[in-house]
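Missing here: one protein chain of the complex. Every other protein chain is in place.
We just call them A and B in the order they show up, numbering each chain from 1.
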Amino acid sequence: MSAHETVPYTPVFVGKRKLDLDAILLRYPTKQAALLPALWIVQEARGWVSEAGVTEVAAALELSAAYVKGVLTFYTMYHQHPVGKYFIQVCTTSPCLCAGADKVAEAFLRHTGCNELGVTSPDGKYTVIEVECLGACGFATPVQINADTVENVTADTVPQILAGLK
Amino acid sequence: MGYPHKTHPRETAILSKHFGDSEARSLDGWKQRGGYRALEQALSTPPAEIVDAVKASGLRGRGGAGFPTGMKWSFMKPGDGKPHYLCCNADESEPGTFKDREIMRWTPHALVEGCAIGAHAIGAETAYVYIRGEFQEPIDQMESAVSEAYAAGILGANAMGSGKRVDVHVHKGAGAYICGEETALMESLEGKRGNPRIKPPFPAVSGLFAKPTTINNVETLVAVPHILTNGAEWYKAMSLSNPKSTGTKLFSVCGNVSRPGTYEVVLGFPFKDFLYDLCGGPQAGRKFKAVIPGGASVPIQTMEEAEATLMDYEGFVAQGTMLGSGGIIVFDDHQSMPRMIARLARFFAHESCGQCTQCREGTAWTTKILERIVAGQGTFEDLDTLLEIADNMTGKTICVLSDSCAVPVVSGLQKFRHEFEALITGRRSSTVAMGGKPSAGGSALTTGAGV
Partner (left out) sequence: MTTPMVNLTIEGRPISVPAGTSILEAAKVAGVLIPHYCYHPGLPVAGVCRMCLVDVENAPKLMPSCATSVAEGQVVHVHNDKSLDARKGVLELLLINHPLDCPICDQSGECELQDYTFQEGRADSRYREPKRFNPVEDFGGDVMYVPNRCILCTRCVRFMDDVHGDPVLAVAERGDRAVITTAPDAGLTQAWAGNVVDLCPVGALLSKDFLNKARAWELDRSASVCTGCSQGCNIVVETRDNAVVRLKPRANEAVNGHFMCDEGRLNYRWLNRMDRLVAPMAGGGETEWDLATAAVAATFAGKKAHVVANPSLSNEVFFLLGRIVAKAGGAIHFAVPQGSEAPLPGVEDLSLRADRAANATGAELLGALRSDHPYAGVSGGHLLVLVDVEPSAVPAAALSAAGAVVFIGTADPSKLGRLAAALPIANVVESDGTITNLRGRVQRFLQAKAAPGHARPAWYALADVLIALGEKADYHSASEVFSALAAAKPPFAGMSFDSLGLKGTDVAGAVAGASR
């Protein structure tokens, strides 16, 4: 389950974000249908979805916290723990693997200082994971850094990409 | 066109004509290129006529199953007093497939238009475009196209002044391949875990929010405006082999080819010419070894099979595989097939929703055995076990993810058994580059939970 905050939780759905959620609710005949969008709003605001975030979303959509947790943990893009400032996802599914994606993932681990997949670098800047097919197989290796997809990454271009993030 | 490459003379660029043309993304740019004329025409045409035209065109679903689109639409009974829904399946996640990504990135209005026509044709006022969460750029393009279309009165309560309501909403997924399965997609849209539903009931009877629903792939919907504009006969005439396979099809090509990209050819095109001519053949000094022609879920072809294939629904079946999503993965002689297959199995294990026993346990077990074989720890008994597990995983579950995981294992063992045996006996093929591990860092993370 999602970890707890290190700082006191303040509600996400206030001000503009509340209005955003209200607008999203109008698109669907049920409140529940807004669950994925609502979790996205929490993650965009806080960088991850904590237990308190689950509780807030559950209350906003009249769902049980356990239900929301079940849905949250089904989808791999929601972070159940805080991640680095740059969340780097290297596609290593076969179409990219045959083009050398494993070398790209290793280069990211080495150059970010993360060393291990899923472990945030000591400076809190990077988290690197392998991701399943990003749907950009013709541009092997695609790497998703936060919301952006970087195409045609090779082990050699990794330092340059990281430099561009600084 | 062979985006990111220039259009090859043997391509027929209809859907992909404007790929790479950033001016086609805006409403103005799209209208200058003939956009929304088909919608305007459609909104003043009775839905039944549109359905008939699509039926006559022979258009079949481009997501993988190849079900005739017009017939699917005809299952939606008009005047049943219930709200109808259209879902556009833009959860393009089948490894090797990235054609819908290009459609949404470059021609988002084409999809808005296709959705609006589709909605009108099936008596729906609302269409949801379910886009996988990783596709941030396509999502941004689609959202901006939708808001432009609302601002211009193309969508909304009085779409293009027709007096009809057409709403299109973009819904962002959150990382789950299985949501590309149509019933899982509806579950996900309803705010649930993406667990496929038992059929029946079929979506046309009880789909999204338990209402009659049609789910169409992105490419299917963007083909419809062209059919309405140019006529069903025009579309139907585009067929190089079997008359049941009509129109153009986008094929996304990746892996070990010289020019990976998204190509558009008329169905029935010779696969050999496609691979060697359009895609430029293998990279320098390499030879093609195997092809997975329809996304990771279809049987692997040897080059002999691939080169004898005509690229349409029937042609791929005739050569032991399926057209599927049109995502072509090419492996050359430097690749270890067991390693590639192990990585595909890991993909399916990671993406299994976990509902059905055979899939939940079978995908993970298959992966562990394959990874052990790749690591040089396999036995000959493992190969028999793999086939028995595959048999156990085939035709027994709610959806076909389980079957899909078994497919590359069975076809791989059938056609490349010697590579598995070499790993077991410790002999290494000199031309095959072996990774010690299936991929960086081992399997703990990618088969584990989201971080």
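Following the convention adopted for this analysis, a contact is a pair of C-beta atoms (placed from the backbone, for glycine too) under 8 Å apart; a residue touches a chain by one contact, two chains touch by 3 or more.
Note that the structure is predicted; figures quoted are calculated from it, not measured.
Undergrad: In the whole complex, not just what's shown, which of B:Ser57, B:Thr107, B:Thr126 or B:Thr397 touches the removed chain?
TA: Missing-chain contact among the listed residues: B:Thr397.
Undergrad: Could you tell me which of B:Gln41, B:Ser162, B:Ser258 or B:Thr385 touches the chain that is not displayed?
TA: Selected residue, touching the omitted chain: B:Thr385.
Undergrad: If you put the missing chain back, which residues of chain A would it touch?
TA: On the chain A side, contact with the omitted chain comes from 1, 51, 54-55, 58, 63-71, 73-74.
Undergrad: In the whole complex, what residues of chain B lie against the chain that is missing from view?
TA: That gives, for chain B, the contact residues 176, 193, 198, 349-358, 360-365, 368-369, 372, 381, 385, 391-392, 395-398, 447-449.
Criterion: only the chains that are shown with their structure count from here on.
Undergrad: Going by the contact rule at the top, pick out the chain A residues touching chain B in the complex.
TA: Residues 27-37, 39-40, 61, 63, 70-71, 73-81, 83, 89-90, 92-99, 101-103, 105-106, 109, 116-118, 127, 129-140, 144, 147-149.
Undergrad: Give every residue of chain B touching chain A within the complex, in rising order.
TA: Within the complex, chain B contacts chain A at residues 4, 83, 92-98, 101, 128, 132-137, 167, 169, 171-177, 188-194, 209, 252-256, 260-262, 296, 327, 329, 331-332, 335, 339-341, 343-344, 347, 350-351, 353, 435, 437-441, 444-446, 448-451.
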